[in-house]
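Only a single protein chain was left out; the remaining protein chains are all shown in position.
This part shows chain A:
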Amino acid sequence: MRYSGLKVLGEGLFGNKGWKPAWRDPAPKAEYDAIIIGGGGHGLSTAYYLAKNHGMTNIAVLEKGYLGSGNIGRNTTIVRANYFLPGNSEFYSHSLKLWEGLESELNYNVMHSQRGLINLFHSDGQRDAFARRGNAMINQGDDAILLDREGVREHLPYLDFEQTRFPIYGGLLHPRGGTARHDAVAWGYARGADRRGVDLIQNCEVTGIDVSNGRVTGVQTTRGAIRAKKVGIVVAGRSSQVAAMAGMRLPIESHILQAFVSEGLKPVIHHVISFGMGHFYISQSDKGGLVFGGDLDFYASYAARGNLPMVEHVMEAGMTLMPMIGRARVLRSWGGIMDMSPDGSPVIDRTHVDGLFLNCGWNYGGFKAVPASGWCMAHLMATGQPHDVARRFRLDRFATGHLIDEEGTGSQHNLH
């Protein structure tokens, strides 16, 4: 079923009785050409591009819960391409271009809104660093505008510019940055993959990876064994557990990142604002809720909930930056399980097992990467070769020293 304005109008006139489920609910077959473990954003987009770009339609996505039940269903939805280092820069640039065509590509409203992202800076040195970053973004073909204090004030008059600890010197505006509807991205890719024949199998937890003579031969699941010559692990915060089934020990530590949503308010914040020095960022959803968060809780955790010190820290930072939000009430908060790599950059690579591929280490920046991650993972699984824009996301780079340490904070999992 193709969605359109006419379809919505027609269904509205006749009681909305013609809508059908957006994807099938198939039972697993005994064998597929390829299996993707993980039905989140990255897994679903991998399946979509395997089918669309590489003609591989006899494939399955195995999801232990329901589609989009992990971090793709709970995140702060920021889409941007403001990276500096080779490796990241071209990858996220590619991803943003895919975002810009995603809705017509998927025939699905992912509510991608390029409302502009502003990263604030608070010293002369930081201004220089941001100018350099902006130039790198422009050289990559993306957009960046360096704003002075008055320039920021035109966009964000409500900030406290004179706060004593971090007075605002200016900001780097990335006009093509913005937000999208997180669930819709998973649903759009799921529907697109399903329409091309991909089996999306839910409530199917992988319990083992079968390897024979150094080659992957399939997986064991709670719904029986499934054979496949190619298997992709795309399971974010659970990467260590699934990779261990194939005898791997990953450079990943799972950490917790909290985020918060306020009650619905009238439109007040039109951009995505990041206040890095205070560990705070914020945007406003189309429903009106302020969506904001800060830094990791800083200790390894799978609890999917954080502790109060970071809640207090985020609220304090928000009040420092924009005291006007003090009357807003927090509606809910959550903690996501982040697969933190030692350098803050991801892995899209082969493994020591032939036919077994790994996609992990997205830290807390996986959402914006969903289109390009799937694109490059599909390329890798179909051709056996890394895609050009993801060729530096190697699993062995920690051993060889080819780190992609965007923040320059060193080889420690919780520092990115």
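Quick note on the criterion: a contact is a pair of C-beta atoms (placed from the backbone, for glycine too) under 8 Å apart; a residue touches a chain by one contact, two chains touch by 3 or more; residues count from 1.
Criterion: contacts and distances are computed from a predicted model.
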item: Name of the absent chain as recorded in UniProt (options "Ketoacyl-ACP synthase III", "M67 family peptidase", "ABC transporter ATP-binding protein" or "Sarcosine oxidase subunit delta"); value: "Sarcosine oxidase subunit delta"
item: Residue in contact with the excluded chain [from A:Leu85, A:Ile252 or A:Ile404]; value: A:Ile252
item: Option from A:His94, A:His122, A:Arg176 or A:His413 whose C-beta touches the chain left out; value: A:His413
item: Option touching the unshown chain, where A:Ala225, A:Leu265, A:Ala300 or A:Val330 are the choices; value: A:Ala300
item: Residues from chain A at the interface with the omitted partner, ascending; value: 238, 240-241, 244, 249-254, 298-303, 307, 309, 342, 398-399, 411-414
